[in-house]
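Excluded from the complex is one protein chain; the other protein chains are retained at their positions.
And now, chain A:
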Amino acid sequence: MGSIGALPLADWVNSGVDWLSQFTGFFNSITAFFQAIIDAIQWVFDLLPEWLFIIVILAFTYWIKRDQKKLGFMIFEALGLLLIWNLGFWRDMTQTLTLVLSSSLIAIVIGIPLGIWMAKSSKAEVVIKPILDFMQTLPAFVYLIPAVAFFGIGMVPGVLASVIFAMPPTVRMTNLGIRQVPEDLIEAADSFGSTSWQKLIGLQLPMAKNTIMSGVNQTMMLGLSMVVIASMIGALGLGTQVYFAVGRNDAGAGFAAGIAVVIVAIILDRITQSFNKTSH
């Protein structure tokens, strides 16, 4: 192999990145758009005092799990959130939530239509599937470098990195859910003369709802797993606390912030999971 010499792959990528950097205006508008979403969510969280936030979360849990056992979980929620408040991580926690929710929101808005397209067109599936593999397995640091170049430092590149890493499950599960709708139901819908749009809205999406929701759940969890990495490029939140603790070699502080991440993760997970348990 030595006789051929290394392919200048790195150079190609660099020149590609250089070429892209001429579209500053385009990247600036994307940044502004993402920033607006992030600011809006953060604004809502900042508006609520801590105690009211906890009550809202508990009430929401009570409503969403109205058919299920929920007392134990609600006690866990109350204690967990009080602990975060007590440890002084409240603002970090809401910033982390903002990061996760905005990246999940973007991932869902892009991911579900993409999944639908994949399910309807086998050609699209062939093209999109390897891209999804790429998004999930490419080490995050690799695209953080150009992300900073295009979107600067802060929440926006953090959200973007989370979207790239966390979107695939939503796309895959949407595709899977729609493809799993039994053939005879599709035939029935066709035999009564439904349009593809009527079939999608009236049959395929409702039937795929649970599968799609478990994809969304995974997307959120993956988004949460990105908070520490995102903090390296300036995304604020619990990740920043962990990152600082690592830098200071402070195991205790790192653990405390880590626990807060876990609490947020469990709350988000249980709430999104109960979306797909409500039958009929």
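As a convention for this text, contacts are C-beta pairs under 8 Å (C-beta built on N, C-alpha and C of every residue); 3 or more make two chains touch, one makes a residue touch a chain; residues count from 1.
Just so we're on the same page, contacts and distances are computed from a predicted model.
Selecting from "Protein ImuA", "Quaternary amine transport ATP-binding protein", "Dynein regulation protein LC7" or "2-furoyl-CoA dehydrogenase large subunit", the unshown chain of this assembly corresponds to "Quaternary amine transport ATP-binding protein" (UniProt protein name). In the complete complex, the hidden chain is touched by one of A:Ser3, A:Gln22, A:Ser122 or A:Ser191, namely A:Ser191. Not every partner is drawn; the one left out touches chain A at residues 182, 184-185, 187-188, 190-195, 198, 202-203, 206-207, 280.
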